[in-house]
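A protein chain is absent from this complex, but the other protein chains hold their places.
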Amino acid sequence: MPNKKKTKKEAAAQKKSNALLLPLYLFTIIFVFAPLVYMIILSFLQKAEIWGVKNVFTLENYRRILEPLYLGTFTESLKLAFLSTAAIILIGYPYGYFMARMSERWKKRMMMLLMIPFWTSALIRLNGWIIVFRSNGVLDKLLMGLHLTDKPLKLLYSYEAVLVGMIYALLPFMILSVYSSAEKMDWSLVEAARDLGAGRVKAFVSVTLKMTLPGLLSGVILTFIPSMGLFFIADLLGGNKVVLVGNVIQEQLTKGRNLPFAAALSVVLMVLTSLIIAFYRRVAHTKELEGMFV
Amino acid sequence: MKIKSKFPWIYIGIITVLTYVPIVLTVVYSFNESKITSVWEGFSLKWYEQLFQDSDLAEALRNSLILAFCSCLMAVLIGTTGALGMRSRKTKTSDVIAYLSLLPLMIPEIILGMVYMAAFSFLQLPFGMLTLVIAHTTFCVPYVFTTVRARLAGMDKSVEEAARDLGASDFRVFWDITLPAIMPAILSGVLLSFAMSFDDVVISIFVTGPTVNTLPIKIYTRMKTGVTPEINALATVLLAVTTGIILLSSLVGRRNKNK
Partner (left out) sequence: MSDTLLELKNLTKSFGENGVLKGINLKVEQGEFVTLLGSSGCGKTTTLRIIAGLEEPDSGQVILNQKDITALEPNLRDVNTVFQNYALFPYMNVEQNIGYGLKIRKVPKAEIQKRVKEMLEIVQLQGFEKRKPDELSGGQRQRVAIARAIINSPRVLLLDEPLGALDLKLRRQMQLELKKLQKKLGITFIYITHDQEEAINMSDRIAVMRNGVFEQIGTPNEIYYHPKTSYVADFVGNANVIHLDDKTYAVRSENVLMDGEAECIYYAVVEEKSFAGGQLRIVFRLQDGQLVTASRYGIDAQIRVGETRNIGWHKNDAVEVLDNAE
């Protein structure tokens, strides 16, 4: 008899938590899971003449990705993503690390200084770079004023401009990730390592780097993944000179009206990013991304 | 440990100044008389005048605010109930759902944009505010869900048990104890969601209809067409608003601490 009562009480609790979970379950299945599955299905279907799809199975879309034109955009995107991520690490890691060692008061001030650009629309910040890079713009004027060059450099709509835009847009993510893991670090460990005879470099590699690795890696993910898809940066700062996977997908959807091919491109891009995330989990031994929710 | 050498300060100083260069330039040139950004022709407020008369942008702003508000509201409802429901249970299904619900943050935005464009046309939903809200809710939910879940995991259950022990019903326990405890998490989730939704171009472009424009979409299309003195003025206004909010929230935070 008491056993029966128990299951009753437990069942009531279960019912309650089921009711609470229902919205999340439904929403996630209908609007996250199902659309992703639909995308995968789409990628194996044929394009209809004008818009939409024919229900005929084909591998044509994936074969097409292997064409040099599209394969080129993938390698181009990966190259840009690697370059910008590397630059972001070089700039952002020391920044976050130094910030974590400041006094509480300065930490707060720096946080505010970081937050203002972070919370400002990426587009608006890019607008500032357009002013800088524009032909006869601020940078041209500055360089000519210093007599470093005698004619405008045509910096806007170049690969370098896109690179700068990417770095600029994604740098805060790296800084915040590194900062949040360096902040939690026990500095006495570094002192202990130094005390035990480790040199500055050795102490840094064996203690500091190891302890901040989760933050660094999560910063890499938070910058690498978006950098492959932020087509508007390439669009606005690169003109049509820089074509990334994101731009191709966008073009296929808007101008090419080829849904299945766009889907196939997306699937490949998603597989790539999942591999990166899986790698992160393996190396960092963690599920959550550090500093993702500051 | 205190920083001894000067190098870190110089380093951080240079990078920070560089980050602010484009922002400051935008502000400066918003007061430029000339239409061309490279030439300074004197101080003028004419772009602001134009901006405030621009009904197109005003409507886009209204749309963006409605969109961000609705997505946040949905995200709070779905994310908070989900976090509460998962609190006392750990099954395979709940793990899978929790993982799936985070996917929108881990997938490049461009893919989400394409996925929703395809899915919504398959479902024959009318492209416009409805599709925008659904798409934005998908990436707002994880912010609320994750922050609330983390807060609940760190919460001392005995405080709720104490309330129950003192005679509070399930609802009273939630209202008096649990809700105040998770409120900061909900708020910070909402803040992030709002910012992300208000800022989003990539997904919005794919899921909006021909008649509904959000502010970022409008800014993007204008920037693509080239000369944008009005956008400089708009950027300055938005910057002022964000800076104001950040300063205000830090002031409020400080006052709360002092109390």
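Residue numbering begins at 1 within each chain, and the chains themselves are lettered A and B in the order written.
In the analysis below, contacts are C-beta pairs under 8 Å (C-beta built on N, C-alpha and C of every residue); 3 or more make two chains touch, one makes a residue touch a chain.
Note that the structure is a prediction, hence the values are computed from the model and not measured.
If you put the hidden chain back, the residue from B:V17, B:V96 or B:L166 that touches it is B:L166. Only one of the listed residues, B:L51, B:A98 or B:I177, touches the absent chain: B:I177. Think of the hidden chain as still there; on chain B it touches residues 156, 158-159, 161-169, 172, 176-177, 180-181.
Methods note: only the chains that are shown with their structure count from here on.
Taking each chain's centre as the average of its CA atoms, chain A and chain B sit 16 Å apart.
The touching residues of chain A, when paired with chain B in their complex, are 13, 16-25, 27-29, 31-36, 38-39, 42, 52, 91, 94-95, 98-99, 101-103, 108, 110, 112-113, 115-117, 119-132, 134-138, 140-141, 168, 171, 187, 190-191, 221, 225-226, 228-232, 235-236, 245-246, 249-250, 253, 259, 262-263, 266, 269-270, 273, 277, 288, 292-293. Those residues of chain B whose C-beta lies close enough to touch chain A in the complex are 1-3, 8-9, 11-12, 15-16, 19-26, 29, 37-38, 77-79, 81-82, 84-89, 94, 97, 100-101, 103-111, 113-119, 121-122, 134, 137-138, 141, 143, 145-147, 150, 170, 188-189, 192, 195, 198-199, 201-202, 205-206, 216, 219-220, 223-224, 228, 231-232, 234-235, 238-239, 242-243, 245-247, 250.
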